[in-house]
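The complex appears here without one of its protein chains, the remainder shown in place.
We call the chains A, B and C, going by the order they appear; numbering starts again at 1 in every chain.
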């Protein structure tokens, strides 16, 4: 049974993986995003994730639907944690099950890229020398008037 | 601490994942190969995996070394189960941790492809109508005299 | 009456996460314009808008009882 969830609890990886296991599947790709300590020279102390939870869960489901349109035999679960996280804590767990391995990699990669585009979740980094809400302003100059559409191949 | 192991026990996914988590990593890709029930029309009842364990573990380590040569900041663990497995049981778990997500996907994919080329593990399928050792004879006509070399880009 | 939600940086700029406003039948772009006038500390650059949890275009109409959310550049994952 696919899961699309925003939670403030620690993510149970096994539960996410188990949710996509089926007899038709021979491959499960899991992507886990963890809190990294260093980005270049900047040292992260902790992270705060905030979400618009009800909309974020809808967007996660939408990613699952987009995936099934592209890879019909794939099952997807995505759980994203919010609140305060420490170094190496898991922020997001994606599990994708498919009959063959190629699609499991492709669909998993698609899921993480789409999360970074359309799911209303925001990260605030606390560094040793300050804090900042992350959001790639520079790469989104045309973002203002753009409704995210399903990606075309 | 990276793990390269052949085991006849059930694989503990969490343990494999935990073994590659580091403060420098922000991405962990996990690939799990499970026993698929149907391959085309053929229904699998169970599988038997056999290995040359001491050599197989050496080859798994070698894959880890190849990965670090290609993606220097990546940590890899691979555990392969042998013995009799049922539908949906996990046969192999690969975990790859890296600072950024792209390498984690690439290195994980590399690992599973190399396992299928150089690690002395054999699968016997038990179908509803027979049994057979799997091994892709057709695609390996030049296999006889070929020592597997490290892949070139 | 509509509800307007703010998140992340914009929530901190305003010091609040929610506004109730006595408006309806106005386009997203018009609401943005009014908010920027009323709250000079608020920046809505690079910000998408959702109406009732679905992304909306700048010219989409906002109706009575709608929940409008401003979505600054997301950074999950």
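Rule of thumb we're sticking to: a contact is a pair of C-beta atoms (placed from the backbone, for glycine too) under 8 Å apart; a residue touches a chain by one contact, two chains touch by 3 or more.
Just so you know, these numbers come straight off a predicted model, no measurement behind them.
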* To do: Give the labels of the shown chains that the missing chain contacts, considering the complete complex.
  => B
* Structure fact -> Given B:3, B:27, B:91 or B:107, the residue that touches the chain left out of view is B:91
* **Touch with the omitted chain, as defined above, among B:22, B:70 or B:124** => B:124
* Asked: Tell me, which residues in chain B touch the chain that this view leaves out?
  -> 33, 49-52, 54-56, 58, 80, 91-92, 112, 115-124, 133-137, 140-141, 143-148
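By our rule, only the chains that are shown with their structure count from here on.
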* To do: State which chain is most central when centres are taken as means of Cα atoms.
  => A
* To do: Express in whole angstrom the distance between the two chain centres, defined as the mean CA positions of chain A and chain B.
  => 25
* **chain A residues counted as touching two or more neighbouring chains** => 33, 112
